[in-house]
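Only a single protein chain was left out; the remaining protein chains are all shown in position.
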Amino acid sequence: MSAGSVAYQMEQRPEPVRRAPLVSSGLLGMLIFIFAEVMFFAGLISAHTIVRAQTAGALWPPYGQPRLPVEQTAVNTAALLVSGIVLLLSWFAFRREPSSARIPLALSILLGGFFVYAQGTEWVALLGEGLTMQSSTYGGFFYLIVGTHALHAVGALAALGWAWARLNKGLLTETQLATVAAFWYFVVLVWPVLYIQVYL
Amino acid sequence: MAHTATAADTHHDAHAHEHHGPQGILKYLWSTDHKMIAMQYLFTGIAMGLIGAYMAYVFRMQTAFPGVNVPGFGQVSPGEYNSLITNHGTIMIFWVAMPVLVAAFGNFLIPLMIGADDMVFPRINRLSYQVFLLSAIVLIVSFFVPGGGFGGAWTAYPPLSAVAEYNQTNLGSSLWLLAVALEFVAFLLGGINFITTLMNSRAPGMRAYDIPLVCWMIVIASILFMLSVGPLIAGAVMLFFDQTLGTGFYDPARGGDPVLWQHLFWFFGHPEVYVVLLPAIGITIDVIATFARKKVFGYKLMLYTTVATGVLSFFVWAHHQFIAGIDPRMANVFTITTLLISVPIAELCFVIIATLYGGSIRLTTPMLWALAFMAEFLIGGVTGIFLGASGADIYFHDTYFVLAHFHYTFFPIAIIGTFAAFTYWFPKMFGRMMNDTLGKIHFWGTIIPFNIIFIPLFVLGIGGEHRRIYNYEHFPELAGEGMFMLRQIATVALLVMLIFQVVFFYNCYVSWKKGEKAGKNPWKANTLEWTTESPPPHGNWPEGLPNVYRGPYEYGHPDRKEDYWPQNQPS
Partner (left out) sequence: MVLLALAAVALVPDAAHACAVCFDGPGETRQAFFATTAFLTLLPLGMLAGAGAWLRSRARRLESEDVEKKQHPES
């Protein structure tokens, strides 16, 4: 032990220099936050799985509750996924020439906005058909899971809008775009999982 | 050279901004300096700790002397009793252990120990404390709303916590839950800061294995917290909706499942034990290395063991549901994992013992606290083996044995660990030495009564005494004279321990005002925080951030005249 430790000290170290961070602080912080968010949605999915198993497959959706609009939501899902791809394109455009990212970034925000709007109209229709948070755990989980995702989507869209405004002023940095985009990718990629879990 | 660094430059904006900020008391609330935020967390945590101790005093009086008119409170009603025990647990874990061990010492130590001028996100750090303060205020408000504070135990199992007709505290339970949720948000923000700072702001030359173990431990604890808190937040949102909107997530009559909450709660709840344990172990090992004047035995072993503990801590949570009706096969798996996790913890204990072996030990007050941490925590760990075995747990579940067990773990963590850290870094925080004699009086006045409080509770638990009972006179087989005598011994010991805390506060005040000046490095320690002024000025090292040339525990090196070798000395 002691011999080993002495050898370790004798080792010649290079003169200390400040290293560039492995991952920029903003992106790293966002990634840690996304990890926590993934676990949050994992908790919701687990809860949903257990309660769904409890009521036995045949009774899901429970008697008297409306069926969820699977097809219409599939269209919304596609819009959201395309938004994610467009954002990826805007990222590559930004790396080439920052100002060229304006249009794809705006398009991505619009597609995301369409998703939130379409989900909102779907909610209004379902509420009219008698599906509420109190009517059954089926409805409760639907509004809980889709609602928390919608909240995240709105937050992420606001962040993308902020990035777009900064881009127009020529102030947006690569780290800022990466940070904001990482959160939008999270919102986009978690949705198909939720869609399969809740709708199908 | 350090001033050319980009990371340092971005911080200066935030600092420059701060000097033009609000004045007076707002200056403290709106400070972005990591040391100021650490002090805010520390003092808020101590204040909440006093509230939690007062609650313990009131309900212990009721338990030992049923129906007594408690001085300073009056008669305790059953509802108040439930509310007191619930909030005592909640406060001690979420508003004392977490803010003091993780947030206060994390904020104070991480930038100073890794040679950074501040956290990576100073304003997120400030927001973290503000949200935390708000959560503390919401919790305190919940005691005084109509119906009183929440009384469904700190674990808040539904349906008791979900249905107002059962718990009788409609508003109190919602506010309690809201306060806990806000508190989690605060620590999410803080944890992001700790991890990012450790990754990106280290001093030039500081490699992964040059980071003091206490920083590693706090960061690993933060990672555990980040990864485990999500499901509980999900569960808490569902519980909140059950309480306020009338959903039925946990109501079996409407297709919900009450056991679901237990899973979501303990998925966080058990890693949470390690979230507060790891910083305490880190503090202990740093204090012990300094006062044993010896290199930590097996730095890498210690680090990897900690990681193993963190990994295993995700595999143990269902041991809290052994009698909640889970599948016995699952109970078996969790018995095995629960017993397994004692292996890395035992390894940490052996590392500490091996570090002590052959050292030239100085029994200062912080060293006494650190040694007491090991000794007392060991009792907590060993009694945990009984509870981890699912068969034995069927008997022990919800008795005072469980209660004594987790107080033997949490008290060393939250109180002894905090005192070790506080007395060790007091010179750095306030620039003056603490009075050693008063410190030792306080130490013995806390440790001896602590054991006299909780050893009788083990005996009572084996005797079948159930937890959370308002008046044991209503249970003939638990109301024997011998059992009441044990309860009274514990309560009297608690009073003695609380009285001795006065010595601590007196010592703090006297030392803060008139203590001997500490100088930069009163303990002759190696880590970077001892290379700057005490207390550290704004920006920590105004003359330039330090460089690092070696590991943090080079004590008693044979080639050197002095027995310590600070990390920032080139040779």
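Read from first to last, the chains carry the letters A and B; within each, the first residue is number 1.
Methods note: a residue touches a chain if its C-beta (ideal position, glycine included) is under 8 Å from a C-beta of that chain, and two chains touch if they have at least 3 such contacts.
Quick caveat: nothing in here was measured; it's all calculated off a predicted structure.
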Listed residues A:S46, A:Q72, A:T132 or A:T175, member touching the removed chain: A:S46
Contact residue for the chain not shown (choose from B:I223, B:A389 or B:I453): B:I223
Of B:L340, B:A392, B:L438 or B:V496, the residue in touch with the unshown chain: B:L340
Contacting the left-out chain in the complete assembly, out of B:N332, B:S360 or B:T437: B:N332
Chain B, residues in touch with the chain not shown (by the definition above): 223, 227-228, 231, 257, 263, 267, 311-312, 314-315, 318, 322-323, 325-330, 332-333, 336-337, 340, 394
Residue numbers in chain A that touch the chain omitted from display: 20, 22-23, 31, 35, 38-39, 42-43, 45-46, 49-50, 52-54, 56-57
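One rule holds for everything that comes next: only the chains that are shown with their structure count from here on.
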Rounded Å distance, chain A centre to chain B centre (Cα mean): 32
Contact set on chain B toward chain A in their complex: 1-2, 4-7, 120-121, 124, 188, 191-193, 195-196, 199-200, 203-206, 226-235, 237-238, 241, 245-249, 254-257, 260, 263-264, 267, 295, 297, 547-551, 554, 557-558
Touching residues on chain A, where the partner in the complex is chain B: 1, 5-6, 8-9, 13, 15-25, 28-29, 32-33, 35-44, 46-47, 50-51, 54-55, 62, 133-134, 136-138, 140-141, 144, 148
